[in-house]
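Inspection log for the structure reproduced underneath, given as structure tokens.
With one protein chain withheld, the remaining protein chains of the complex are depicted in position.
Read from first to last, the chains carry the letters A and B; within each, the first residue is number 1.
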Amino acid sequence: MTEALLKVQDLVKYFPIHRGVFQHTVGHVKAVDGISFTVNRGETLGVVGESGCGKSTMGRSVLRLIEPTRGRVEFEGKDVLALNKQGMRIMRREMQIVFQDPYASLNPRFTIGQTLLEPMKIHHLHNPRERLQHVYRLLDRVGLAAEYARRFPHEFSGGQRQRVGIARALAVDPKLVILDEPVAALDVSVQSQVLNLLEDLQNELNLTFVFIAHDLSVVRHISDRVLVLYLGRMAEIADSEELFTHPLHPYTKALLSAIPVPDPDAKRERIILQGDLPSPANPPSGCPFHTRCPVAVDKCRQEVPVWREVQSGHHVACHLV
Amino acid sequence: MEKVLEVRDLTIEFLIEERYHQAVQGVSFEIGEGETLGLVGESGCGKSVTSLALMRLLPVHTKVSGQVRFRGEDLLTVGEPKMRQIRGNEISMIFQEPMTSLNPVHRIGTQISESLILHRNLSASKARAQSIELLKLVGIPRAEQIVDEYPHQLSGGMRQRVMIAMAMACQPTVLIADEPTTALDVTIQAQILDLMRNLTAQNRMSTLLITHDLGVVAEMCDRVAVMYAGQIVEQGPVREIFRHPSHPYTIGLMNCIPKIAGERTRLVPIEGNVPSLQNMGTGCRFAPRCPQAMEVCKNEPQEYDVGTGHKSRCWLHAEAGVTSR
Partner (left out) sequence: MSLSESDIKQYQPFTPVPVNSKKRPFRSLREFPMLYVGGFLVLLLIVVALFAPLLAPHNPDAVFQNGLNANGTPIAPNGEFPFGTDSNGRDILSRVIYGSRVSLTVGVVSTVINLFIGVVVGLLSGYFGKWVDTVLMRAVDTILAFPFLLFAMALVAVLGPSLWNVLFAIGILGWGTMARVVRGQVLSLKEFDYVQAERALGASHARIMFRIILPNAIGPVIVLATLNVGMNMLTEAGLSFLGIGIQPPQASWGNMIQQGMNTYAFAPWTLWFPGLALVVAVLGFNMMGDGLRDLLDPHNATR
């Protein structure tokens, strides 16, 4: 039985561009422009796209680390964007985030133990003795030795720091964790350790993940369903297997074909896209992808394609599908 | 095939807290004419340091020994004026970060012209015309305008194309590309790799491609050298390495990357972390993380033949006999 844990509807985030002496607004960077999706309890939704597609902004908007311009975010039926300060504080125990850069995500002046105590202090969880036990439980759970609690972040490697970042997110027992490129900064051998850890944690703790990444093989590996973004808009969403075997959107197809395959004999039918990503401050009219799309027709330049379900659970925004 | 660049026993030592530590140890490889050699490894394995040593661009307080033979000369011993003639002319380099490797205060055209004026004695106007040709060659639209623009006006992919144009300016014999596409998005990476493949084929350039991405290696290289903790642990023809990886580290690397097609299985990570320079230990450097480590691994292994032109630095292959140097 699938049950929606997180529902995002028509999420929009425009960043104003200020110019001149009086800082008047001359335009907007349309970082996220109408994104809707549902995440079911216990599943992993992968979110992929290239730089400037709005995947990070989207993740942070859901958590209200960035205040979205408009839209609706529902967590277990509660309207997150309507919560007041106190309500939001409580909500933060349900939704947590793990960041990309393991060097910037830990306070250099806190020991690992202090970093892990912080969430419990903020939420006044447990008595002091239980807190300590919880810190050790967390360290153990992410595969770190207990004595690391008294060490500083700079004494650790990237992979170990990322484990601490994961432990910090788990300290408040959240139901949903947004993973914002959690393995992008890690070497492949360490990346696989962290991916396995995330899978184990998800099974043990029945966690729900939103996994934001630019690496498609990693996303395929960890996700149940995958959402493809382009310039702040949704291009395609489908079950992971379905998306990787039968991509429908020309952008998804190009993206998949562009991945270098570690097999010298692999047959490649590479679609090489022409040109650069347009700027999200000045997105093309009609379908945002039409400037680089190998099969674009006139209609694509004028009309924004509708988001429609082509097969059960497989949605796509393209005139030609 | 004629050897263009031959590296023998390259050892590089850095001064850290008043002691020298080996960042690269006993690295030997060669690149033939028109051949692309991939140098793969994780961060800190010494692959970038190796490339800088070839160009003699390492910082002071660094001890370099061994030989780098290029056209019969040892680049480690030639004088600095001679080296300046080689850099950017005979051997050129492309770096990972296209924003920081272009000078932000000079126009694109000025930066490309510089090496043409320096090495080819072209006049400023001829160099400019040549720059525009080069920009066209690397697929930059509106080359006549771009030549007068500044780096910050270009996207990451375009800047990397400019870097390639600069590297190609004097039609070098050897191109060293240090993670040329790591900072780029996949669709842009595909463009750049495609461009590099075409250019090197057309000019029969020998390329040293440094990367951490096995996918890029499979696509671009003729031969591969896998580095771990400052040593080449395995090298051979690309098909050989991917079909029959021999060294446990290479096998580990292949198993721990998620696949884009086929069945989804649990990843098999390489446990532990890369040793730091200061505590490298003795014997095989991979032994502490190796699932097949044995008693003999406490001793330093040599490179052993495991196939035609395929060598592995692992005791498992010692029976095949020590490779002749």
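The rule we apply is simple: a contact is a pair of C-beta atoms (placed from the backbone, for glycine too) under 8 Å apart; a residue touches a chain by one contact, two chains touch by 3 or more.
Worth saying up front: this structure is predicted, and the values here are computed from it rather than measured.
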Omitted chain's touching partners, listed by label: A
Which of A:12, A:88 or A:184 contacts the chain that the document leaves out: A:88
Sole contact to the chain not displayed, among A:49, A:68 or A:119: A:119
Residue in contact with the excluded chain [from A:47, A:106 or A:254]: A:106
Among A:11, A:80 or A:149, residue touching the chain not depicted: A:149
Contact set of chain A toward the excluded chain (per top definition): 60, 63, 65, 88-90, 92-93, 95-97, 99-101, 104-109, 111-114, 117-119, 122-123, 128-129, 132-133, 135-137, 140, 147, 149-152, 154-155, 165, 168-169, 172
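Definition applied: only the chains that are shown with their structure count from here on.
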Where chain A and chain B are represented by their mean Cα positions, the distance between them in whole Å: 32
Contact footprint of chain B on chain A as seen in their complex: 50-51, 157, 159-160, 187-193, 195-196, 199, 214, 216-218, 220-222, 244, 254-266, 268, 270, 272-273, 275-277, 292
Sites on chain B touched by chain A in the complex: 42-43, 141, 155, 157-158, 185-191, 193-194, 212-219, 238-239, 242, 252-254, 256-261, 264, 266-271, 273-274
